[in-house]
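With one protein chain withheld, the remaining protein chains of the complex are depicted in position.
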Amino acid sequence: MSSFRLSRVPAIDTALKLVAAAVAMFAFVFVVMVPLYNVLCDALGINGKTSSQAYTAIPAAVDESREVTVQFVAINNDGMPWSFAPTTRVMRVHPGAANGVVFAAENPTDQNMVAQAIPSISPSRAAAYFHKTECFCFDQQVLAARDGAEMPLQFIVDQALPRDIHTITLSYTLFDVTDTVTDGLAAR
Amino acid sequence: MGDHHHGPAQGISRWLFTTNHKDIGTMYLWFSFAMFLLGGFFAMVIRAELFQPGMQLVEPGFFNQMTTLHGLVMVFGAIMPSFVGLANWLIPMMIGAPDMALPRMNNWSFWILPPAFLMLASTLFMEGGAPAFGWTFYAPLSTTYAAPSVTFFIFAIHILGVSSIMGSINIIATVMNMRAPGMTYMKMPLFVWTWLITAFLLVAVMPVLAGAVTMMLMDIHFGTSFFSAAGGGDPVLFQHIFWFFGHPEVYIIILPAFGVVSQIIPAFSRKPLFGYASMVYATASIAFLSFIVWAHHMYTVGMPIAGELFFMYATMLIAVPTGVKVFNWISTMWRGALSFETPMLFCIGFLILFTLGGFTGLMLSIAPADFQYHDTYFVVAHFHYVMVAGAVFSMTAAVYYWLPKWCGRMYNEAMGKTHFWISFIGFNITFFPQHFVGLAGMPRRIPDYALQFADFNMMSSIGAFIYGASQLLFLYNVVATIVAGKPVSDEKVWDGAEGLEWTVPTPAPYHTFEEPPLVPKPAGTI
Partner (left out) sequence: MGKRVSGLTLAFLSPLSVAQNQVNMSPGVTEIGADIFELHMLIMWICVVIGIAVFAVMFYSMYAHRKSKGHQAAQFHESTKVEVAWTVVPFLILIAMAVPATSTLLEVYDNDEAELDILITGYQWKWKYEYLDESGEPVAFFSNLATPQEEIYNTAHKGDNYLLEVDEPLVLPTNTKVRFLITANDVIHSWWVPEIAVKRDAIPGFINEAWTRVPEEGIYRGQCTELCGAYHGFMPVEVHAVSRPEFDAWMAAKRGAAAAESQLAMQTLAVDDLMDKGKAVYDSACLACHGAQGEGGIGNAIAGSAVVLGDLSSHMAVVAKGVSGTAMQAFGGQLSDVDMAAVLTYQRNAFGNNTGDVVQPGDVTGIKNG
């Protein structure tokens, strides 16, 4: 009997190790899975995500030998009343060349609003080759009541873009983030 | 604990404060059966609404609450606790230990469960209704677009996660430290092996589920955006985290069922389990593979093709160890001396129907074909074949098999066999036609459907009512056995039964193996 009593001590030791393992797995979700997913998204273009930083590398020579069609799509998320559209819907560009396009937005409401545009590229494997040197999606966009704005985008399609990709679609989904921003300010 | 030679305390405090593994096992089993009936009731509401095309009984929003609660209650309330209850009763007796390693924690891990499910059930009466986003609770339907009750749902998930983790830690600590002298790992009964592996899976993935719901909580109440694209998050990330938990979770449900079947088939074949060692390795392989196949639930989210291919190949591989198990069970029966008492009937039912579910699982693993199967009734049919005919059938077999040992009384065999046949037929009438409507294009989780699905849905509903009613017969049989069953006193209730639990007196006394037993048999014969 006593041998059984004593055997509970190593059991507690085992249990503590397992508790540590469980805590580690909980932390794993936050400190490994989420960042790892974001890294993989950037690297593999999952969901057509593009970098949220401006591209600063110096463009190499322009590849005049081929043209790529770039399509622009503007989407309003739920509850977003702005009018939002690209002024040019399709462009043909040479890889390596710098290009610009403008999206027009207008806030028809009586409130000042803040919006965030989320880019997504299709096909997603093209995302890694689509470099934005300037984009309104890098920052939140503030529009006063009944105000409008022209929002610029500058981009370069990488010369290394696989040759079997002929069309790239870039979509922006506009989200209303007024509440989050205001709450954040109020909390401060 | 006090001195160990007294029996149970009297009255309610026996159950509230008990640290006895048999008491706690009993409470888990009754609790899970109550949850099984509750989840079953939700299923009956679903099937009644789907009896005919058109909306008859409930509104679409309430229908979604029913499908959500049915899934949550069955997975977390019925199946998982039932196997924990079985583990509590059997693992100490199978390895020759006097009790679980951490009896007080054992008490807590049970007693936090009822409040968690009370909280979950109470959401039905809240403004905006219960969670209505499916048991998989994909964001943003479960975050931005959820009813306020989602917060209670999150807390309920947290509590039952803690309960599961505590239960698993206890099982691992018991198996690793409390085995009788001579009970080496490779002599342990397969039920203990499958539970040991399951418990490690639980410790690994329940915290991941907790992480997922914590992120939801933060997104809903604290302004983070893990799962909202607006703040730089991603709703697809939720699915990855959920299924990183969710796929091991389905093996958590099925592995102990494998263990049960591996105990019962040899007993009624009167022949040792074929390929004991390969069973252990197959179980471990399945557990390992479960961590690298999660995205096969997400073939249609638009993953890069390399990802699709990886998850398709990895998923197909699971067929190998699963096949090994099925072949081993059949080889165990081969040239045995078979008899077909109720536990054996349920195990054979398991073997046939689980194998069918395995085949549809293999079909679902084929990514391009899955584009047509995904989120249709074909999937519903598939996972009910593995969850109900797999986990629930084996659990039922376990109850019939060990009940005489637990309470010292024999169940009514004729009633048990009747229960089996009604269950088996009812189950197949319910779920076999769902393969057809799924292939023909009926999406899952819809409260109403196009007319071409009408006949099969009516058949399915009738089958569900039959299957549901057969569980009441089961309840009656179990209660009648405990109250007034024919007493049995043989230590070995079944002539073919092997293992330490059959060496203690019948009914099993309140305390067993206070002195470590002699481990009798060589490896591979248990």
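Which chain is which? They are A and B, in the order written, and residues in each are numbered from 1.
Please note the rule applied: contacts are C-beta pairs under 8 Å (C-beta built on N, C-alpha and C of every residue); 3 or more make two chains touch, one makes a residue touch a chain.
What you see is a predicted model; the values in this text were computed from it and never measured.
Undergrad: With touch defined as in the header, list the contact partners of the absent chain among those displayed.
TA: A, B
Undergrad: Identify the residue among A:L16, A:A54 or A:V90 that touches the chain left out of the display.
TA: That would be A:V90, which touches the missing chain.
Undergrad: Out of B:R445, B:K492 or B:H511, which residue would touch the omitted chain in the full complex?
TA: Selected residue, touching the omitted chain: B:R445.
Undergrad: Based on the whole complex, identify which of B:I112, B:M363, B:M415 or B:V519 touches the chain you can't see.
TA: B:M363
Undergrad: Kindly state which of the options B:L29, B:L120, B:M333 or B:A508 is in contact with the chain not pictured.
TA: Once the missing chain is taken into account, the touching residue is B:M333.
Undergrad: May I ask you to list the residues on chain B that touch the chain which is not drawn?
TA: 53-56, 59-61, 64, 132-134, 138, 140-141, 144-145, 228-230, 234-236, 269-278, 300-302, 305, 308-309, 312-313, 316-317, 319-320, 323-324, 326-327, 330-340, 348, 351-352, 355-356, 359, 362-363, 366-369, 371-372, 374-376, 435-436, 439-441, 443-452, 454-456, 524-525
Undergrad: Residue by residue, what part of chain A touches the chain that was omitted?
TA: Interface with the chain not displayed, on the chain A side: 47-49, 71, 73, 75-81, 89-90, 108-110, 118, 120-123, 146, 164-167, 169, 171, 173, 175, 179.
Note that in this section only the chains that are shown with their structure count from here on.
Undergrad: Approximately how many whole Å separate the CA-defined centres of chain A and chain B?
TA: Each chain reduced to its C-alpha mean, chain A and chain B end up 39 Å apart.
Undergrad: Applying the document's contact rule, which stretches of chain B touch chain A when the two form their complex?
TA: 4, 97-98, 101-102, 105, 165, 168-170, 172-174, 176-178, 203-208, 210-212, 215, 223, 226, 228-232, 234, 236-237, 240-241, 244, 302-304, 306-307, 514-516
Undergrad: Given the complex with chain B, which residues does chain A contribute to the contact?
TA: Touch list, chain A to chain B: 1, 3-4, 7-8, 10-12, 14-15, 18-19, 21-23, 25-26, 28-30, 33-34, 37, 41, 44-47, 49, 52, 77, 116, 118, 124-125, 173, 175-177, 180, 183-184.
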